[in-house]
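Below: one structure, written as structure tokens.
With one protein chain removed, the remaining protein chains of the complex are shown where they sit.
What follows is subunit A.
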Amino acid sequence: MGYNAFQVLKEGLTGNKGWRPVWRDPEPKSDYDVIIIGGGGHGLATAYYLAKNHGITNIAVLERGYIGGGNVGRNTTIVRANYFLPGNSEFYSHSLKLWENMEQELNFNTMHSARGLINLFHTDGQRDAFARRGNMMCNQGDDAILLDRDGVRKHLPYLDFDNHRFPVYGGLYHPRGGTARHDAVAWGYAHAADRLGVDLIQQCEVTGIDVRDGKVQGVETTRGAIRANRVGIVVAGRSSQVAAMAGVDVPIESHILQAFVTEGLKPTVDHVVSFGMGHFYLSQSDKGGLVFGGDLDFYASYAQRGNLPMMEHVMEAGMSLVPALGKAKVLRSWGGIMDMTPDGSFIIDRTKVDGLYMDCGWCYGGFKAVPASGWCMAHLMAEDAPHEVAKKHTFDRFRTGHGLMDEEGTGSQHNLH
């Protein structure tokens, strides 16, 4: 079913009886051309672009839970292309362009809002680093404006500008950055993939991967065996477990990243804002809740709930930057499982098994990558060759040390990102 103004009017006048489910609920067939393990944002986008860009429509997306129930519905919804290093820079630039046309592309309202993103700086050194980053963003063809203190004040009057330890010196403004409705991104890709004939199979857990003579043959699931000679593992958060089913080792350690949301408030925060001196970032949802988060809990975990010391740190950082935050009541908090790689950048690559591909290692930044990740993973699986903007994101970079993408410059080691 297509969505348009005429349809809304017609259904409104006829009792809304004509709406159909947004996607079918098919029984799994015994074989497919391609199986995608994981019905999150990345898996759904991969299936969609395989069908749309490469004409492969005989695809099953296997989801253990339900569509939109994993990290795609558990993040802080930020969309941006402010990366610095070659590899990440062109990839996220490509992704942002896909975001800007996503609603038309999918015929679904993902509530993408280019409200602008401001990364604050608080020292001269940080200003230099942000100026350099801004130049890299402009060279990539994206937008960046270096704001001084008064420039920031015009946008963000509610900050504590004169905080003694962390005075605001300015900010790097990325006007095309913003947010999107995360669930709607999953539903939009699911809807669009389904319309192209992709089978979205929920409540179907993969329990084994069938490999013979170094080639993938299909998967075992809780709903029977399904054959395909191309299988994509797109299960960030559980990559280690699924890869192990095929004997594939991955350079991933799972960590928890927390997020918080307050009660609904009147519109106050018009942008996405990040604090430069404590790990804290803030935006306001369309419902009015202030959405904010901080750093990892910093030890391997699959708990999907955060620990109190990091919660305390995030609240302290938030109060340092926006003292008014103290008046708001936190409604809920949650934690998502992050696939952390040693250099903090993702992997879209072949594995040692023929026909088995992986899209993983999204660290704390998978949401903004959803469209380009699907685009590049689809290209890799259809052509058996990496896409131009994701060709640096290999498994091998860790073994060789060549082409590491350590945006933070802290070193390529598990506990540093």
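Keep this in mind: contacts are C-beta pairs under 8 Å (C-beta built on N, C-alpha and C of every residue); 3 or more make two chains touch, one makes a residue touch a chain; residues count from 1.
Keep this in mind: contacts and distances are computed from a predicted model.
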- request: Using the UniProt record as the reference, specify the protein name of the hidden chain from among "Aspartyl/glutamyl-tRNA(Asn/Gln) amidotransferase subunit C", "Putative ABC transport system ATP-binding protein", "AzlC family ABC transporter permease" or "Sarcosine oxidase subunit delta".
  value: "Sarcosine oxidase subunit delta"
Task: Check the options A:300, A:324 or A:385 and report the residue that touches the missing chain.
output: A:300
Message: Among A:251, A:336, A:365 or A:386, which one touches the chain that has been omitted from the display?
response: A:251
- line: Touch with the missing chain holds, among A:167, A:247 or A:309, for A:309
Task: Among A:238, A:271 or A:387, choose the residue that contacts the chain missing from this document, as touch is defined above.
output: A:238
Message: Give me the subunit A residues in contact with the hidden chain, please.
response: 238, 240-241, 249-254, 298-303, 307, 309, 342, 398-399, 413-415
